[in-house]
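Only a single protein chain was left out; the remaining protein chains are all shown in position.
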Amino acid sequence: MVNPVLLIAVPLGLAFAIPLLALLSKAAARYVPPVASGFNLIISLLLLPEVLHNPAIVSIGGWQPPFCISLVAGPVGVLFAAIIALAGLLVSVYALDYIREGATGKYHMLYLFLLTGATGVVLTGDIFNLFVFFEILCISSYALVAYQGDRSGIESGVKYLIQGAVGSSLLLIGIGLLYGQFGTLNMADLAEKIASVGSMSLFVPMVLLITGLGVEAAIFPLNAWLPDAHSSAPSSVSAILSGVAIEVGLYAVARVVFTVFGASSIFLFLAFLGVLTLLVGEMCAFSQDNIKRMLAYSSIGQIGLILFALAIATTHGVTGGLFQLVSHTLSKALLFLAAGYMIYRAGSMEISALEGMGRKMPLTCFAFTIGAFSLVGLPPFIGFPSKFLVVRAALATQETIFIVLISVALLGTVIEGAYFFRVVQVLYFCGGRHEKSSNTIKKEESDPPAGDAPVTALVPMFVFVALIVIVGVYPRLVTDVLGSAASELLNRLDYIRSVFT
Amino acid sequence: MILLVSFLVLLMLTGAVAASVFRDLISAVIAAAMVSLIASILFYLLQAPDVAMAEASIGAALTAAIFVVAITRTERFEE
Amino acid sequence: MSLLNNYAYYAGAFGLIFIGLYVILTKRNLIKVIVGLGILDTGVNLFLICLGYTSKGTAPIFSRAGLDAELMVDPVPQALVLTAIVIGVAVLALALSLAIRLYQHYGTLDLRKIREQRW
Partner (left out) sequence: MRSGIAIALLAIVALGIGLALAKVPFGGPKTEVGRHYVDEGVEETGAANIVTSVVVSYRGFDTLGEVTVLFIAATGLGAVLSTGRKNAASEKEPASLVLHTGCRLLFPPILIFGAYIFVHGHLSPGGGFQGGAIIASGFLLIYLGCRERRISRTASGLAESLGGLVFVAIGLLGLAFGSHFLSNFLPRGTVNTLFSGGIIPIIYVAVGFKVGSELAGIIDNLIEEG
């Protein structure tokens, strides 16, 4: 069996080697992230069938848990690692041509570190190690948002950094309180000890941990940084931040709430918070004129829906939440990638500037449309089965409160549909009328490369499209894996037992 | 001993308050460096010599230096 | 007196944490906010070290024979704080570089004036 530690060690080593490679050949750096994430994708797909029923526990340094840091490669961890590697691979292929200006070598290094940090967060079984990898993820995101050094990037990077740093400090205080009280950092050991005292006496550490992790997960009201950061970063960075970083933050929240604390009494609160996040995100997205800000707010809305689904805390609910998470990763990454070249051609982020793009770059706009339809939840795309699962899980609880909440959430989805259809309408049906406006002509003159996006951008986009359609038509391809991942999250005792045997 | 600790803690908190009220950023940074330095003495008293060394060299010296460099490249006074 | 003995360190740590948070929440100058982050970090580190202290303990180093392992303080928080200090300085350095660039763009460090992007 492959050792799961390779998922972290090999990309890390490759990232450290980039400056050495750059001495040999300047262009080599950009091929490292695709190679590393391709490697990770293969390893995690090899691991996935093995760990489905029997999580692999790897101790670093060769000591027994809880005396060492251990990696827990269960279905959740490996599934997330596979998603991160898949999104990372496709987005890094896209970035081969997209990232041309500025410190490109440094961009590729930071990108690879971001993926490694995300992989570390989902695999680790130690709460302080989770903090360290979380910091790797966060700090490389701050740097990636700001690396171009333009006005908006720096400004949103500053906002992001300050909010994230305060969150990390709170997280560290929470970890300290837990260590002071229970004398261990291993999550399974903590879970076992917390089970004996009851989770509500640990309200303060729990709130500190959820707040600290919630900043990265963009749970309302901790999401003030997200729209700025996601809209001013380069599109490939936005895609990976929206598709991977906030999902990993949400994973960390779920892991802490479900596994470490087993805090069943705050699920209802989290469900409320989820629906609130969803409504805030969708309302703000609806009123945006800037396409990337619209997509960023839509990510907040989707995070709210996923949080709500996870907080239902039944097997169906968590399965639906994880499915929605996968669907959001694929669709939102696709949308940002497609939007990246549309903005590049139009020379503006305003939605009105994209008029008639459907004729100028048909393939990119087609991909964008598929992503939008999938996010809204139209069949036969992946968003349909995932949303359907969430709705069914909420109805299956037969509790009035969840039924009311899911109706409100569906209202949010309607808003989502409205603004995505508006964009699609602009892309395909609004051209011609303003074709002769001076603005458009000037842009076309100053921007000679007409036609569709380059091949390195179209290939990843259409791989996303293919995945969205295939999984949308045959959801059974993933539901088994998602189901066993959900049961890993819900069954604390199995988790504890698997670590200590 | 207890008097020493209380005195150091008071001095450290005074330094932190001073760092927050000084309008001159260089003074604020020096006050913050003093906080770090006293914290490193407290680390030593708490039997953590490794951490005391790290805090004194990284927290007090290098951090203050990079702050001062950054302030010279921006502006010195808080409006 | 024993109360003071027990809580002097905690008081120091939490004093720093709250002063740090207060600075971050209320100050408008970016460099000042970053100073606040540094104070917050120091407070958190002091708090973690307090957690590991054993009364009348010695440092966990077997530098000479005859040291009693029973009296040594907990080494784990010290290891955690070493990590946290380095992470803290990394964040501060990145924040300062952003502050420098921000100043080059806007000519000010006042966060209230730097509000191009709104909700």
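Chains here go by letter, A, B and C, matching the order in which they are written, and residues are numbered from 1 within each.
FYI, contacts are C-beta pairs under 8 Å (C-beta built on N, C-alpha and C of every residue); 3 or more make two chains touch, one makes a residue touch a chain.
What you see is a predicted model, and the numbers here were worked out from it, not measured in a lab.
Engineer: For the chain that does not appear here, which of the shown chains does it touch in the whole complex?
Structural biologist: A, B, C
Engineer: Using the document's definition of touch, tell me which of A:Leu46, A:Val204 or A:Ala418 contacts the absent chain.
Structural biologist: For the chain that is not drawn, the touching residue is A:Val204.
Engineer: Which listed residue, C:Leu16, C:Val35 or C:Ile85, touches the chain dropped from view?
Structural biologist: Here the residue in touch with the unshown chain is C:Ile85.
Engineer: Give the residue, chosen from A:Ala143, A:Ile300 or A:Val391, that touches the chain omitted from the document.
Structural biologist: In the full complex, the listed residue that touches the missing chain is A:Ala143.
Engineer: One chain is left out of this view; which of A:Leu47, A:Val72, A:Ala85 or A:Met109 touches it in the full complex?
Structural biologist: A:Met109
Engineer: By the contact definition given up top, give the residues of chain B that touch the hidden chain.
Structural biologist: Per the touch rule, chain B residues meeting the hidden chain are 48-54, 57-58, 61-62, 65-66, 69-70, 72-73.
Engineer: Tell me where the left-out chain touches chain A, residue by residue.
Structural biologist: 3, 5, 9, 12-13, 16-20, 23, 58-63, 66-69, 102-103, 106-107, 109-110, 113, 116-117, 120, 128-129, 132-133, 135-136, 139-140, 142-144, 146-149, 154, 157, 173, 177, 179-185, 201-205, 207-208
Engineer: Footprint of the hidden chain on chain C, which residues?
Structural biologist: Its contact residues with the unshown chain are 6-7, 9-10, 14, 18, 21-22, 25-26, 50-55, 57, 59-63, 69, 72-76, 78-80, 82-83, 85-87, 89-91, 93-94, 96-98, 100-101, 104.
In this section, only the chains that are shown with their structure count from here on.
Engineer: Averaging only over C-alpha atoms, locate the centres of chain A and chain C and give their separation in whole Å.
Structural biologist: Computed value for the inter-centroid distance: 29 Å.
Engineer: Please report how many Å separate the Cα centroid of chain A from that of chain B, as a whole number.
Structural biologist: One centre to the other, that is 38 Å.
Engineer: Provide the residue numbers of chain A that touch chain C in the complex, in ascending order.
Structural biologist: 128, 132, 135, 139, 142-143, 146, 149, 151-152, 154-158, 161-162, 165-166, 168-169, 172-173, 175-176, 179-180, 185, 227-228, 231-232, 284
Engineer: Hey, which residues of chain B end up touching chain C in the complex?
Structural biologist: Spelled out, the residues of chain B in touch with chain C are 2, 5-6, 8-9, 12-13, 16-17, 19-20, 25, 28-29, 32, 35-36, 39, 42-43, 46-51, 54-55, 58-59, 62-63, 66-67, 69-71, 73-75, 78-79.
Engineer: Along chain C, where are the residues that touch chain A in the complex?
Structural biologist: Chain C reaches chain A through residues 17, 20-21, 24, 30, 33, 37, 40-41, 44, 47-48, 51, 76-77, 80, 83-84, 87, 90-91, 94-95, 98-99, 101-102, 105-106, 114, 116-117, 119.
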